[in-house]
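See structure below.
Here the complex is missing one protein chain, while the rest keep their positions.
Here is chain A:
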Amino acid sequence: MEAAAGGPSMRGTVDDGAEAEAGELLPFLALGARADLQAAAVRHVLALTGSGPGRALLGRQAALLRALAELAASRAPAPACDAARALVNLAADPGLHEPLLAADPGLLARLLGRALDPQWPWADEAAAALANLSREPAPCAAVMGVLEAAEPGEPALERLVRALCTPGYNARAPLHYLAPLLSNLSQRPAARSFLLDSDRCVIQRLLPLIQAADSSVRRGGVVGTLRNCCFEHRHHEWLLGPEVDILPFLLLPLAGPGDFPEEEMERLPVDLQYLPPDKQREPDADIRKMLIEAIMLLTATAPGRQQVRHQGAYLVLRELHSWEPEPAVRVACEKLIQVLIGDEPECGMENLLEVQVPEDVEQRLQQLDHHEQEQCEQEQQVQEGPALP
């Protein structure tokens, strides 16, 4: 989702002149305006949304926002697409949520409608805007509310899950951004309740998406959703059991080619056996970290730990640890390994971290650890910046 696309950009300085200029765009953004002027005006607005001051400026122009929201629903492709993208950028800025929703109270419902419309060409942009909006608790609750009100007979999230999981649901839009939207919604107990309903088949349909090669946004959203679901301790037994069998799906992206001796191989879950020599691990470090976090959550209870051990997690994590280039992920991996080989000893397992460390060296190591952690955190903050690239 690029911020700026053609047209003059107004960066840096914002003054009354700029405000007035922005206001002058308004007539050209009206639905009946001349097509070429309208397209140019929208492009201009899109360029504005690329910068903080630009967005702030737009945030003060309620009528402009309203017009933009209208245009995003337009049948005319050029303005609709740019308007949709402008909304995405605006939605990425938490400071703009209130002005946006104040300018267009029905925005969430209409965005949802478009995101889930199998014919709508800019459905992914609508989904992205919703994904951005739902990062904040209030809009998130509001989206949930809209979903619940939409189809009284059907569970609120069913359409969303279906749109995400059905290949070719929308022939003109990939709908990857439904995944981060779902991830945000899964922060709410009601959403998790539906996802974890053992009388239904919901979470099972998400599992294959972990391997979606075409989009890290999709993969990340799905893994985030699953991780949030793993907070529900009461469902661990079901999640780890045969009806869902979540663990192999979480381990597969962390597994490399793994040439294990036959005996060890046969003890791994079916999905991890005999992986080809060119097996790639999940390329996105953040997603790898979320996967490890999800598995870590599943080890919260003793029976859960048993299951995770029993299903071959240690082998995969051991190999991952020696391969893992990202320090933050490596640390998470170590912590999980420690849990797996921890106080309930199982014979036959190597203790990767078994080292007798003298006390003064131990202290130095801890200091280094702390320093490393700080560095990792700094790096992450720099990355997080604007919500969507």
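In this text, a contact is a pair of C-beta atoms (placed from the backbone, for glycine too) under 8 Å apart; a residue touches a chain by one contact, two chains touch by 3 or more; residues count from 1.
Keep in mind that, in the parts below, contacts and distances are computed from a predicted model.
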| item | value |
| --- | --- |
| Undepicted complex member, UniProt protein name, chosen from "Tetratricopeptide repeat protein 4", "Exosome complex exonuclease RRP44", "TBC1 domain family member 19" or "Proteasome subunit beta" | "Tetratricopeptide repeat protein 4" |
| Residue of A:110, A:205 or A:321 touching the missing chain in the full complex | A:205 |
| Sole contact to the chain not displayed, among A:66, A:110, A:162 or A:267 | A:162 |
| Contact residue for the chain not shown (choose from A:98, A:271 or A:369) | A:271 |
| Touch criterion as defined above, residue of A:17, A:32, A:242 or A:261 at the omitted chain | A:242 |
| Touch list for chain A against the chain that is not drawn | 155, 158, 162, 199-201, 204-205, 242-243, 245, 270-271, 273-276 |
